[in-house]
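Handing you a structure now.
Complex shown without one protein chain; remaining protein chains in place.
Every chain is named by a letter (A and B) in the order it is written, and numbering of its residues begins at 1.
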Amino acid sequence: MLALAWLLGWASAFAQSAPDSKRSGFDTMSPRIQAMQRDDQQNPGMLWVADGEVLWNKIFGITFSCAHCHGDAKKSMRGVAARYPDWDPIDKKPVDLTQRINLCRTRHQLVLPLPPESEEMLGLEAYVAHQSRGMPMAPSAAKELDAPRERGRQQYEQRIGQLNLSCALCHDKLPGHMLAGATIPQGHVNGYPTYRLEWQGMGSLQRRLRNCLSGVRAEPPPFNSTEMVELELYLAQRSAGLKIETPAVRP
Amino acid sequence: MARTLIHAPTTARKGEVLEIRTLIAHPMETGYRAGADGRTLPRDIIRRFSCRYNGEVVFSADLYPAISANPYLAFNVVADASGSLTFTWEGDNGFAQTESATITVS
Partner (left out) sequence: MNDRPLFDPSRRDLLAAGLGVGLCVVWRPARALSDELTGALRGFTGGAPTREGKVNFDIAPLVENGNTVPITVTVDNPMTTANHVQAIAVFNEKNPQREVIACKLTPRVGRPVVSTRIRLATTQQLVAVAKLSDGSYWTHTVDVVVTLAACIE
């Protein structure tokens, strides 16, 4: 039994692409933490979703609220998070959900963009992404995204940092193995923004990626830099098919 | 006003034991952590929680810095009469917040 498991582990270690059977990080957590995510009245991320609902209906500045154009988010935002990052035809570049929210603010609501990782942005992003909970991630098929996504894939497989590790080494070759006291997950992005126990708070995918980059002693690129969004783009494709869990709870 | 999430049944049979779950957004700054400048960040926590059932305190708790941020507290209450359940959080820097839930007991 052990020998078979070892053989399977060894065989999967040589796989170059994303794992054949995609498993959400939810599966590697203990039942206690799974219960924390499952119950909406225990899930701390729901505090941000509740905040986001208030902000959705709030009139910013002198113009109007998100609800003014988009109506009931439960209908209009369903499926939106599932296809992000998407192509912005005006600025001609891929944008993730937080950038899209800020583009709405600057272009249509005529207010200042929200800073990255601000409580308001996390609340709005959590509220919007939450409307796609249970839907499979289905990245946008826009042709313009092919080249940026490929650059994101190259980043994913590139060894970086003082520890000279790539994302692929841990998350494609060694999921299920232990890193100190933690089980290495496949590294999917189906639960963002996520309530991370380490942060005791909510955070975006970019914040989590910066943690990984610090972990391998690499210099994290700035928030919303091209490299960050291209990496997010590839990760979304890599997680395609997994059901969205926002707000997820993760260690 | 901090965001709260409260699970308290709105209806119950007399004598039924109800599970109450409360969650409140609060950083629970311990007073032991150093900030970016190296100086210790001052303590800022919720120190006390109390649940009143029709005005009488049925459950209360003293919280300390060891309680995680966004404190979660779950406990039980016997549904003995219709009325209101009030939940009060008090803490450092004058933090005080009360939320209510009504309950109908048949």
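Here, contacts are C-beta pairs under 8 Å (C-beta built on N, C-alpha and C of every residue); 3 or more make two chains touch, one makes a residue touch a chain.
Note that the coordinates shown come from a computational prediction; the quantities given were computed from them, not determined experimentally.
Student: Considering the full assembly, with which of the depicted chains is the omitted chain in contact?
Tutor: A, B
Student: Touching the hidden chain in the full complex, which residues of chain B are there? Just list them.
Tutor: 17-18, 30, 32, 53, 56-69, 71-78, 80
Student: So which bits of chain A touch the chain we can't see?
Tutor: Within chain A, the residues that touch the unshown chain are 29-30, 32-33, 35-36, 157, 165, 169-170, 173-174, 178-182, 197-200, 207, 210-212, 214-215, 251.
Methods note: only the chains that are shown with their structure count from here on.
Student: On a C-alpha centroid basis, what's the spacing between chain A and chain B, in Å?
Tutor: 31
Student: Mind pulling up the chain B residues that touch chain A in the complex?
Tutor: It comes out as residues 3-7, 21, 23, 25, 27-28, 68-70, 72, 74.
Student: Taking the touch rule as given, give the residues of chain A at its contact with chain B in the complex, in rising order.
Tutor: 39-42, 44, 46-48, 50-51, 200-201
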